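Shown here: the complex without one of its protein chains, the others still in place.
In order of appearance the chains are A, B and C, and numbering begins at 1 in each one.
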Amino acid sequence: MLQLNRDTLIEAYRQMRTIRVFEDRLHLERPRGIIPGGVHLYAGQEAVAVGFCMNLGEGDYVASTHRGHGHSIAKGCDVKAMMKEIYGRQGGLCNAKGGSMHIADISKGMLGANGIVGGGPPLVCGAALTAKTLKTGGVALGFIGDGASSQGTTNESFNLAAVLKLPAVFVLEDNGFGEGTPSSYAVAGNVVTRAEGFGLRTYEADGADFFAVYETAAEAVRTTRAGEGPAFVYVRCDRFYGHFEGDAQTYRGPGELDDVRQNRDPLSLFRARVTEAALLGDDRLGAVDREVATLIDEAVEEATNAPKPPLSDLTKDVYISY
Amino acid sequence: MLQLNRDTLIEAYRQMRTIRVFEDRLHLERPRGIIPGGVHLYAGQEAVAVGFCMNLGEGDYVASTHRGHGHSIAKGCDVKAMMKEIYGRQGGLCNAKGGSMHIADISKGMLGANGIVGGGPPLVCGAALTAKTLKTGGVALGFIGDGASSQGTTNESFNLAAVLKLPAVFVLEDNGFGEGTPSSYAVAGNVVTRAEGFGLRTYEADGADFFAVYETAAEAVRTTRAGEGPAFVYVRCDRFYGHFEGDAQTYRGPGELDDVRQNRDPLSLFRARVTEAALLGDDRLGAVDREVATLIDEAVEEATNAPKPPLSDLTKDVYISY
Amino acid sequence: MPRKTIRQVITETLAAEMRRDPTVIVMGEDIVGGTGSKGQLDAWGGPFGTTKGLIAEFGPERVIDTPISEAGFIGAATGAALTGLRPVAELMFSDFFGVCFDQIYNQAAKLRYMFGGRAVTPLTIRTRYGAGTRSASQHSQSPYSVFTHVPGLKVVIPTSAYDMKGLLTQAIRDDDPVVVFEHKKMYDVEDDVPDDSYTIPFGEANITHEGDDVTIVAIGRMVLFANEAAAKLEREGIGCTVVDPRTTSPLDEDTIIECVEDTGRLVVVDEANPRCSVATDIAALVASKAFRALKAPIELVTAPHTPVPYAPDLEDAYIPSPEKIAAAVRRVMEDG
Partner (left out) sequence: MPRKTIRQVITETLAAEMRRDPTVIVMGEDIVGGTGSKGQLDAWGGPFGTTKGLIAEFGPERVIDTPISEAGFIGAATGAALTGLRPVAELMFSDFFGVCFDQIYNQAAKLRYMFGGRAVTPLTIRTRYGAGTRSASQHSQSPYSVFTHVPGLKVVIPTSAYDMKGLLTQAIRDDDPVVVFEHKKMYDVEDDVPDDSYTIPFGEANITHEGDDVTIVAIGRMVLFANEAAAKLEREGIGCTVVDPRTTSPLDEDTIIECVEDTGRLVVVDEANPRCSVATDIAALVASKAFRALKAPIELVTAPHTPVPYAPDLEDAYIPSPEKIAAAVRRVMEDG
């Protein structure tokens, strides 16, 4: 924690805060009926996306999941263009073709959210293969849900990455559930043992604790970049909202959600830690809060007012040439 | 070893010998051009199929691979009907529709060879689910190649079996290669650790040693049948012929194959053990050899002379009703 | 007769068949929801509530939440079918067939044939299709042509609650593997449905509108749109016969051919992509077997050769509409 300078801390907070406010706001806006499609909110898991992506550079890649807003923001996607995308408007990051579940910005190394559970890990291997083949020094990082750990593609990718000694990092975010099904039920055995069995270097971190995530990420990314082969990081974390907006989360035990929100909020914990250690004061943090609030207000405002895409877009960009 | 009575030993030898002669004979017949399709021979791995299947009963199931002759014989498929199947003739176990790669006899609990690497493990889960749901006391056993351990379906099945606590046994036959690619290259890490990670009870045995396989199989099947959940058995073994007939095996090191044939032949090792221990004499074993030779001679003779299927069979048995 | 929605009828049918036959089980992702959790069981009943309530009556041995492993659990359903159960597996969205199709098309569909007729695979797969929910390219497709292409599979696409009950009952009792497609936007479609069980045989089309001028063969939700178009065209003096094949495999070729022989004109409507589709299949059937009856070129009204876009206006433009169907009918009327 002490190794991080104030600018870095501010940056970490800003990003986590941006994700949180982005998601909180979508939670409020979604019932109003202006956002066309469903959204899977990342609130509660911010420390994971930010802790890892702050250890990545421009030449590094991330492949995400259906719950992709946090990863996208952390990997540097334009927040306003993301909002427009979710609103299905012109100026959307994917020209309103993809929506929440397909947010991507290849120029930022963000290879896309993915509507297919387990769709991402093979793409991670591919991006890592590019880095290795072209000797760019880059690494590719894949976020994986606990539910996705059951998909064949995930395990195929672990093996493939290990066989080809790819510079790939797989981050398993165990937020306790895949839809309404607990990971304690659907994920047998122990995923860290599995990853070891596939020949990956394994790490663990608590996803509520930004500093733990950051340090583990630094180590996993550093060793992977150094050519030590692919790594696997298990992170226990929690999502604050339902699987999708509208999910009543009745599969949670009584008081479970309150407990999580109270005791495992990565933003509160971060704030407590940095203020206690007198590294940042409420004034600096409050300034960030206000800046983020303005950014998200503007993003929603601009998205709401942005024009819809022209109908001619329907048949555009299927092919480059046909 | 001493727990096995003579009849059991004779039966084990007969089955291993049947597989060996069946495969040796196919190796000789294949170049003559009467057998229409390709074959993947099991010679060298006999102790695995027999050691496991002797621990199964009529109500138990086996799902096999593209290298399925040994498993089929060991699970009680009719040898002559198998031969006719491979020859593509009437009376074939699958009415000449499937050939070597699809030999099956559901009435014997043999759920089929499989042309798809990794195709079998999900079917194993299904048969085990039937046994569990209908409380038949049966178990389902899947043979898996080292190459197949890389397929997503295999790992999905491990997890599924563990989550549903299915009476399933997965037997990984590591014969060192998937086609021309060594398992030491293509299978990263350690498959036993993987299986543990998926929550399976794990065992290991040397596939050249019938007695080791048999004992391990007995334990794995017993515990699984007793409701302790799915098991995984890793067996190191060797195939004597190429991946398919025609494969020159140039991927093997100099002397490698000779060494394997000389020192890791499960039949020679079995014979040496039972004769040394004076459990069976060369006379008894020789009698089995002669009986098996006659059986295979007759099988080839009958298959060669069997009529071809009528053309009307082409459109039969696609559906039960349509 | 009681009015019921498609959603209700699915649950009711599953329950009825499970009561009738103890070998019927249902399995899929979150078809219960909350299995093993500290909260409520049956938290979801599937993402559209179609299996809600089953766990209470039949328990976790017969109503099984699976891990997210479609190849694994659909293959398991196949293996279970091969050995004595009669499983109903739910593939949450048919868009996901790409992760599990081997177990469907190389295993379930072919086992009986490859094993020389000595295997029975009474598997039912329930799955969802269709655009219109603003769910973009990977949750909005209609890939039933791929399933129809495969020998050994039967493919069912019900378009009313009445048909859903009869066809789903038949699917579960059928001894061949059957895939039932449910449109995400049709769960609230409501009509008269008897309480008692009944089956509708596969391969028997339903005529949902009658008229002398043009035959419209429509698939799935497009039957509703075709009926709308036909009602409108009737007021314009153009008579349409709307044919709902109900199952694309087997396909009721006779009814389609008879209708085209009566009307002399054919419009095929399919919300799937246009290449190698059910629409081209039906057009080819008529062009080869009822050619002499045709007075005008066959018109195909389909989605364009593009993925499904996210933005609402684009997605609406992607889906064939009653207006586009009517326009195609008018074109074939003008054309001959």
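As a convention for this text, a contact is a pair of C-beta atoms (placed from the backbone, for glycine too) under 8 Å apart; a residue touches a chain by one contact, two chains touch by 3 or more.
If you're wondering where the values come from, they're calculated on a predicted model, not measured in any experiment.
One chain is not displayed; in the complete assembly it touches the shown chains A, B, C. Annotation: of A:A43, A:A63, A:I144 or A:V235, A:A63 touches the absent chain (contact as defined above). Among B:G44, B:G70 or B:G88, only B:G88 touches the chain that is left out of the view. Residue B:G178 is the one among B:G44, B:G178 or B:P266 that touches the chain not shown. Touch with the chain omitted from the figure is made, among A:E23, A:D105, A:D238 or A:D265, by A:D105. The hidden chain makes contact, of the residues C:M27, C:A43, C:I64 or C:M114, with C:M114.
Within chain C, the residues in touch with the undisplayed chain are 71, 95-106, 109-110, 113-114, 136-138, 143, 145-146, 148-152, 248-249, 251, 272-273, 275-281, 283-289, 291-292, 294, 296-300, 304-307, 309. What chain A contributes to its contact with the hidden chain is residues 61, 63, 92-98, 102, 104-107, 111-112, 114-116, 119, 121-134, 140, 152-153, 156-157, 159-160, 163-164, 316-322.
Taking the whole complex into account, chain B touches the unshown chain at residues 36-38, 85, 88-89, 92, 94, 96-99, 101-102, 114-118, 147-148, 150-153, 177-182, 184-187, 248-254, 256, 308-309, 311, 313-315, 318.
Keep in mind that, in the parts below, only the chains that are shown with their structure count from here on.
The touch graph of these protein chains is complete, with an edge between every pair of chains.
Annotation: 36 Å between the Cα-based centres of chain A and chain C.
Between chain B and chain C the centroid-to-centroid distance comes to 40 Å (mean Cα coordinates, whole Å). As a whole-number value, the distance joining the C-alpha centres of chain A and chain B reads 45 Å.
Within chain C, the positions touching two or more other chains are listed as 66-67, 69, 71-72.
Taken residue by residue, chain B touches two or more other chains at 152-153, 156, 159-160, 163, whereas all remaining positions touch fewer.
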